[in-house]
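Below is a slice of the complex: some chains, not all, each in place.
We call the chains A and B, going by the order they appear; numbering starts again at 1 in every chain.
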Amino acid sequence: MIRVGILGATGYVGIEITRLLLLHPGVEVSCVVSHSFAGKKISDVYPHLAGITDLYCEEMDVASIHEKADLFITALSEGISSEVIPLLLEKGKKVIDHGGDFRYKSVEIYEKWYGKKHTMPHLLGRSVYGLPELYRDSISTASLVANPGCYPTCSILAAAPLMKNRIISTDNIIIDAASGVTGAGRKTDLPFQYSECSQNFKAYSVSTHRHTSEIEQEFGNLAGAPVLISFTPHLVPMKRGMMCTLYANLKKRASTAEILSIYEEYYKEEFFVRIMPEGRLPETKYSSGSNFIDIGVVADERLGRVIIVSALDNLGKGAAWQAVQSLNIMCGYDETTGLKVPGLYL
Amino acid sequence: MIRVGILGATGYVGIEITRLLLLHPGVEVSCVVSHSFAGKKISDVYPHLAGITDLYCEEMDVASIHEKADLFITALSEGISSEVIPLLLEKGKKVIDHGGDFRYKSVEIYEKWYGKKHTMPHLLGRSVYGLPELYRDSISTASLVANPGCYPTCSILAAAPLMKNRIISTDNIIIDAASGVTGAGRKTDLPFQYSECSQNFKAYSVSTHRHTSEIEQEFGNLAGAPVLISFTPHLVPMKRGMMCTLYANLKKRASTAEILSIYEEYYKEEFFVRIMPEGRLPETKYSSGSNFIDIGVVADERLGRVIIVSALDNLGKGAAWQAVQSLNIMCGYDETTGLKVPGLYL
């Protein structure tokens, strides 16, 4: 039984992690930190947790917070992260962070896409990119894991077999993506009001979204050479769910069946990656409320192009659930502990 | 480990039961029957179950179906129920049924509200109304449990403390209710098409809904005298969730706090009934994806009236999850086994 502290527990990612860990047989949630709701029962802030926990939200005392748990999951605004994370690591604690700071190997790329100085560049060497399907071994011994972005998780797992097997040309890759509204977090901004975003569909951050650079980093690692991509996110009027539709030109003709067999081979040991049978494609409801990612393949032989469609729950495999997957690996638990749950469908 | 057969597994209630029981530590799902999809993998029909189960849907052979499990959960159309349920009971099997047939003590009332002959009146004496908070002991020894309707569950638990404590007059009770669309089941009727029921709200079956009679039966049992009610259901453009708003005139003035203390006392041993603190009311998202029912109380002292607001998941405590709660009781398991899950909220 390890003690876990959740710093930033009342955002949407934080509360989903809390919900999951309250059910996790190997974890005691020993502290939940929320600046906005310090002093309140978490079940008064989120009444779906009533009857399940009597935890109170705490204000964070940076100097002593390390005493409260063995492992910390941080979903904090950036200013606070740089105060507390170095200290936690210094005290020998393990950390799984949700910010962008530790996802990059290059400070320059981070600073260019995030438009600001990196405050903890000395920690980049220690951090591991928390995508278990690619970095399981490193995660198992890491003290600092950077939980990937939702779009990057959905994109990287969609493309990894293509990249690794060098069957596509890397200079015309388009990723057209779409996310449910919880991806924006628990904000009160006007564009995320029900009356503004219900019954509405829009593109945003076209050609400038930060996740572009995160995807390009990992695509480059997989391909063994730099890769630049077009990435366009859209906002879908639904709570949970994310889809990436990826287009790439095939180096040589291949059928859907041939490419599918490459995917099945590549992911044959992966519990949370489901390859759809030929002729079927993912829908977000299949993985909603779960840690699964579903991947479908269509080879367009007319055009010599492959189209990959991937779907996951932006709060699931795209955030909270994937963090718990890494936690399991870091703690020596079976990787599926507390996560062996099908999607909701309804 | 008991073997459970699910007859009618590919309707919305059936598939939710299947999803739950696949995760249940004391249950082996030994057979899933679906007339429409016999011969198909259930995960091809419902891809959210891929990676979790390799079960195939079976056609039902009435003569031998009893061999396939120890306990059967039936969510069948009516004609088939009367063929198979008597046989299962004869063979010593336990049955939890989702039809209206076994919920009534009076054949006359059933026949009046359902507009047809009852085909198994001889079994009514054996059947127990599967509302654990009211009939836990009888359920524990029952071989035939009638899982209650969703509106009745939501209404009866909302009103039981008032009825039992005789603090309301029973001649002006109004229940105004609302349900998400999954309550209509997996039908392809025009009114349940997305384009027809999204962004739309409507009342239906006003003064004629069958559940009226089921609620009246149980209200009568609780009050010790016949009770007639107005019951008006509405359709809400959401998938899951149900709310009842109940109005009743108080026999004598009482404050919200006084009535709340009656509720807290009445339900103090009930894990799945959550009484909201004064000044707060349920929202369907608190119990969505769970077996909880949330109940809020407002005494309107100006009018001498009490308003009770109750919410549950129509597929959760209103159907599939409550069936598993009864299953746990019937099998001697801890009543919360497999069900100790908070709502989804998001």
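We take it that a residue touches a chain if its C-beta (ideal position, glycine included) is under 8 Å from a C-beta of that chain, and two chains touch if they have at least 3 such contacts.
Note that this is a predicted model, so its numbers are computed, not measured.
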item: Identical protein chains across the whole complex (2 displayed); value: 4
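Definition applied: only the chains that are shown with their structure count from here on.
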item: Distance between chain centroids, defined by C-alpha means - chain A, chain B (Å); value: 36
item: Residue numbers on chain A that touch chain B, as the complex places them; value: 12, 15-16, 19, 22-23, 44, 46-52, 182, 199, 239-240, 271-272, 274, 276-277, 280, 282-283, 285-290, 292, 294, 315, 340-346
